[in-house]
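Apart from one protein chain that is not included, each protein chain of the complex appears where it belongs.
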Amino acid sequence: MSALLQLDHVGRSYPVGGFFARRQLQAVKDLSFTLNADRPEIFTIVGESGSGKTTTARMILGNEVPTSGVIRFLGQDVAAIRSRKDRLAFMAKVQPIFQNPFEAFNPLTTLDFYLYSTARRFLGLRTRAEIEAAADKALQHVGLSLVEVRGRYSHELSGGQLQRIAVARALIPSPKLIVADEPVSMVDASLRMSIVNLFRTLRDDLGVTIIYITHDLSTAYYISDRVIIMHKGDVIEAGDARAVLGNPSEDYSRALRNAVLPPDPVAARRIIEARLERRRAALTEAGT
Amino acid sequence: MDGFAKYLARRFLQFILVIFLGVSLAFLITHLSPVDPVEQSVSLMTNFGATDPRSVALLREALSELYGLQGSFFEQYLAFWGRVLHGDFGPSLSSFPTPVMSLIMGALPWTVGLLTLSVLISWCLGNLLGALAGYFRSNLLLKLSGAAVMALHPVPAYIVGLLLLLTFGFVWPVLPISGGAQMNLQPGFSLAFVGSVIVHGLLPALTLVLVGIGSWFISMRSLVSNIVTDDHVVYAELGGVSSGTIFSQYVARNALLPQLTGLALSLGNVFGGAVITEFLFNYPGVGRLLIQGIYSGDYSLVLGVTTMSIVAVAVAVFVIDLLYPLIDPRVRLG
Amino acid sequence: MFSILRDLLRFNVEFLIGFLLTGTIFLFAAAHFFAPYPDTAIYLLPPDMPPSAEFWLGTTSRGQDVFWQISGAIWNTMTFGLTVMILSRIVALAVGMVSGYLGGKADEVLMTINDTLIALPNIPILLLVYFVMRDQMTWPLLALTAALLGWNYDARLIRSVTLSLRNREFTRHAVFAGMSVPQVLIRQHLPYVMPVVFFTAMNNLIWAIGLEVTLSVLGFSDVNRPTVGGMIYWANQHQAAVSGIWWWLVFPIVAVVLLFLGLFLLAISINEYIDPRSRLSRMGG
Amino acid sequence: QDFIAGIPRNETLIVQGPPAQNAEWFNLWAPGGGASNDGLQQLTADTFWFINPDGTGDQAWTNALAADRPQYNADFTEMTVKLKDGIFWSDGVPFTADDVVYTVETQIAHPGMGWSAPFTVNVDRVEATDPHTVVFHLKAPNSRFHTLFTVRWNAAWIMPKHVFEKVADPLGFNNNPPVSLSAYVLQSYDKAGNWAIWKLRDDWQRTSIGMGLKEPPQVKYVVYRNAGNPDARVIEQLNHNLDVINDIAPEGMFTIARKAGDNMAAWFPGFPFAHPDPTLPSVLFNHQVKPFDNADVRWALALMIDIRSVAMGAYRGAANLAALSTPPTGIAVPDYYEPMQDWLQGFELNTGTRTIKPYDPTIAEQVAALVRPQWGESIPSDPAKLKTMFGFGWWKQDVQAATELLQKAGFTKQGNQWMMPDGKPFAIRLMVEGDNIPTLARAGTIIAQQWSMQGIKTTVDVAGPTNGQRLGAGDFEAAIYWSVETWGGHPDLSFFLDSYDSAYIAAPGKTQPPRNLQRWKSDKLDAIIAENRKIAFDSPKVIELGRDYLKLAVEEMPFIPLMAYNKFAPFDTTYWTGYPSAADPYAASGPFWSNLRYMIVALKQNPNAPKP
Partner (left out) sequence: MHATLKPEASTSSADPVLRVDNLKAYYQMNYFGVSREVRAVDDITLTIRRNEIYGIAGESSSGKSSLIKTIAGAIRPPLRVVSGSVRFDFDGRTLDVYNDPEAMKAARWRHLSYVMQGSMNVLNPVRRVKHAFHDFAFRHMGLSPSAFRARVEAHLERIGLDPQVLESYPHQLSGGMRQRLAIGLATVCEPEFIIADEPTTALDVLVQQDVLALIKDVQMRLGSSIIFVTHDMTVHAAIADRIGIIYAGRLVEEGPSQAMFEQPQHPYTAHLIASLPRIGDTTRRVSLPGKPPNLADPPSGCRFHPRCPLAIAKCETESPPLVPRGEGRVACWRAGEVAAA
């Protein structure tokens, strides 16, 4: 069994604080996991805000260098990739999907430019026809076609379409790994499903491994194979997604799990009321 | 080493580097100057008199020894740094043997007084007007004053000064047009002297204010018109916060922060003097000293003034970089 | 290109006024190519004539027609100012964007150079350079020197804009789309930086013209080339201010002011046009 | 508020001074500039003799510290000076021959002091034979040695022995406050160099100038003030804050004349107002640069000039034109200009194809005709009077003759462009100073235009502060400047001529000692110089040799003399009257001229002055 991606005791700290009081913030502490090259999967990272999810993603993408530990992609230390040529080779294999589809595309650049640029740079295509063919093929995977996209700007399309174009673009170099950092948090519920469903097809039909980062436990449960739950830089629970999310064992995971509102007024209301009760109780206690 | 100390050390190193590069560049340029201070002195001393060529040759020799101008360019460069580190720029060549430092120190209070004041006034006025004009966009009075400032902005300092000089010296002669204080007054903190300094400073200061106000105005107005669309301003308006408070605390205060950097730079530049204005009003400041130095090929003097100015600006940039996090709560050091 | 111009002219009063002002000044300046007298010629006309039907803007004490003098002077001053402006904008853009985008060592080196230039006092350095170069100091060379001194503060502004763009998602996306650094800078960041460039350009232009005047007033200029500063220089040599030859000084300044106002109006309206926010509104959604 | 704190205006003369760079420096004998032109040498220093540059004959000569004229031995190796008795330094110490000996010996011992070099070159030994007699033993015969102590503008001033002998390093001593040997003494000064105030000594009778006065001087205070740029100077005089202006542009002068009305005096009461200094602005050619080594080319360039436009453009017509190579002022008029008119009119120039008589004696009338529309009746019609105002004559513009001369020199004309014999276009860079001497810059632009119109592309090159150095180093082709200065009040031309000796000409690129800036080399000239050195200063032969030189200069045209250096120096008469003028040239009037002291002690309070 060969490892596609291996995180080995990876940590990252930042100097933070104001002018005089500076300290180190441990954004990610000692994170280890391995993704198997032979078995594509959707690997989910969940956790509250500030738990180090984005930092992890950035390190995997090589945008950030771990302060401790190593990240190996197909055996190669990601932090050691420096030359432009190596970077390009790496990027051809590992592609990101960003959080906000409206932010991910420059509103003043036509969308097809991103597709063409990717095709030209990573596939080494030269002629216009080849490039367009590659772009169209990728768009077909996400249920779009080049005709719909050519010459258009980001504001002319819906968030879901944009996010799908982003995925299509990432697919052009036939990557092994896609890192999606909160790809659905900015889109509304119905768009959310179309993107999540797309990930599933990618895994099943194209054999792409996806690291899916989110704090939406419901979608995580809906599509992931494996999950890790992060809290303040630490992994507090990891394992099969259905098992972990369906029946969390740690306190924090349970709290997280219980905070998820069900789409049912009675149940949802109960959760909020319980929370309210606890608040009131805490308040009275503090008052006495 | 802890983060802040590291940052400070790096920043300080950069600060030293800036001074080193700037002063070296100034040294290079001044020493390329075609004016030879020895020749300048020779011609001053032999002008208008009967001159025997043999004695001119003798004089030239004697002077170049006196001025200490022998040695290669590089030796002079090293010697220069050696002196500068002791706060000494050597003797002035055109005012031999008075030390350059004492010439600068004589001129500095004038310039610093005049410029600091006028920079502050034009900064305050320009920013106030600019902020008002940016916030109350439809106010007619502000529109008019904005137009006046805009029309004044491109007028060169020399012309503004000349106009003031003609107006208050000639057409309606009420203000002194030349010098820093009344003649035969002994400097000191007497009422007469201070009063006289103020009266003599009025026209140069007014020139500098009028010239300086425009760029502050324009940049402030554009900063403000961006800030008024910020969420926190819109929200305050919705909250029924009084427009005075919104203007001062929400709009102007945010817009002023970037302007502070400009102010620091301008204040740093004070040490370079206001060449044209001082020249026009015969003001005994650093700018006039500089022009004299350039005209007489006194590169010790020119270099002295330039070095002071470089250091002052570098210090200003350094200090504002260090202070900014204190002034602007948002800034964190990366 | 043409349609942009048409749109601007039709729908933006500021642009229209600015266009008319600048256009008039430009035509007026260009007219000096067809002047009845060479612009360096002196004493061809009666000196010191006040503005009249024959000499619209009067004549100088050197027997030149102020009208034609200004025409040539504005042309030369404008070319000088615009050259400085454009050159320094290019440097400021290149340094500011590269520095802000690359960060790290490159940023430190560039910003050290930048700070050094900020610290260098302009006027003395220019005077000295003029001194060293003397009559080799042609105006393009002077413009180059001024441009090299005039980009630093603006580069910092541009850098801060680029700095904020660097971490935007679309930048990172562009990188993963395989775009090279120049592509990212030019295609992705330039539109956001342009408003700053336009804005600082006007201040830079004024600064350049002021520099030219300062140097001329102090006697550091090529007297054979009529410029606004040169006119002031010669007016000074003839004590025009106290001799009541006001038209020699006032009209060139009026021309400069009008030129500035025109260009300023153009700049702000073009700015509005190219500003990404308004561009997006126009593109609709 | 008083204009000057604590000093009554009606006892004060306010004079335009330069900005003093080294304002606290009062050591006249060491380099350092300082206040030397702010009254120090003009009012407090003294030496043996003065020559009034505007004077004629014996009146021009004044014995100051010396009781008599210099006495040389037969071969000019010894000069004896008798000193006046009863002169005191302002601190009460008597002035004696020891001061003189000390002055000479100290300077020789300290190279770098102002007159060290000439003393070293000339003086073998100096002795005080009694307290009022000094004998100079010279290293070689020198009939003009006394000129070192003779003031036209300045000269070797006598040092106060009792002050300097206490000082370790006379070169590093600032001499602040200075003791005075003349009638005024320092009262106060501005550290920033904008003003210095001098006060009449209580014991003014115990000075060389005071001894000769019958009444006490009325000017109690002299204020040297830097009154700013020319416009500010005009304004200050109109506001009665500046009595004596050194120099302004003609337009400024006219403005004052127009606005000040009766409160103004000048060298001429009306147009052309200006005072002609004994310096001679000319078009200098660098003889070491081709083709300016060719007299035909130089003559051709001279004949291309229309001097009337030059006079109009540079001076608004108020120029005192000069065809001879000596300034038409003071004694030069009776000694040279008047007697040489016939020769000038008869002078013939060979153009290569013919001979012409280029001299035009009617220039003064022509210029007068040009300015009459503006100045009307104030311009006299008497040709003699006009000649004192506008000069005796000049070369008539003669393009045809210039063409012939250039062709003679091997030049050819292609279209409207002259080509040099080597086939290159003939172009000239004409250097002018620019800011400090605006009138000459103006003359330069006109001459440049005239040459350009004749097919020689000429550009004006403003040298600014580098002017002196470039002239010295020969870094120019042609320039508007002067290489001739004279005593003005004495016919001897050695003042400049001695340095024209070809032995002194520097190699190209090397610095040429002052005066022979054009590097003119001529055997005939060398002969004249050698002859002049042999004869006494006051010998009548001086004039003959002077005329020989002037004729030679016309023939070879080493530089093109244009006019006297005309200075517009208006006086405000609100407080003071009795300024020198063309009608009464009793003293020099330029603020920086050390002769000014004779004007100051002669001024009278204006009875109509505003009461304090």
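Chains: A, B, C and D, in written order; residue numbering restarts at 1 for each.
Here, a residue touches a chain if its C-beta (ideal position, glycine included) is under 8 Å from a C-beta of that chain, and two chains touch if they have at least 3 such contacts.
As the structure is a computational prediction, the values presented were derived from the model and not from experiment.
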item	value
Contacting the left-out chain in the complete assembly, out of B:N184, B:T207, B:S222 or B:N254	B:N254
Residue among A:A37, A:V70 or A:M193 touching the omitted chain	A:M193
Subunit A, residues in touch with the chain not shown (by the definition above)	48-50, 157-161, 185-194, 197, 215-219, 221-222, 242, 245-246, 255-257, 259-269, 271-273, 275-276, 279-280, 283, 286
Chain not shown, touching residues in subunit B	230-232, 234-236, 238-241, 245, 249-250, 253-254, 257, 328-330
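Keep in mind that, in the parts below, only the chains that are shown with their structure count from here on.
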item	value
CA centroid of subunit C to CA centroid of subunit D, Å	46
Length of the line joining the C-alpha centres of subunit B and subunit D, rounded to whole Å	39
Residue numbers of subunit D (touch at least two other chains)	229, 231, 235, 464-466
Subunit C contact footprint on subunit D (complex, rising order)	229-231, 234-235, 248-249, 251-252, 254-255, 309, 312-313, 429, 434-435, 438, 441-442, 445-446, 449, 459-466
Of subunit C, residues touching subunit B in the complex	108, 111-113, 115-116, 118-121, 123-125, 127-129, 131-132, 134, 153, 199, 202-203, 206, 209-210, 213-214, 217-218, 228-229, 232, 241-242, 249, 253, 256-257, 259-261, 264
Residue numbers on subunit A that touch subunit C, as the complex places them	61, 63, 88, 91, 95-96, 98-100, 103-109, 113-115, 117-118, 120-122, 153, 155-156, 166, 169-170
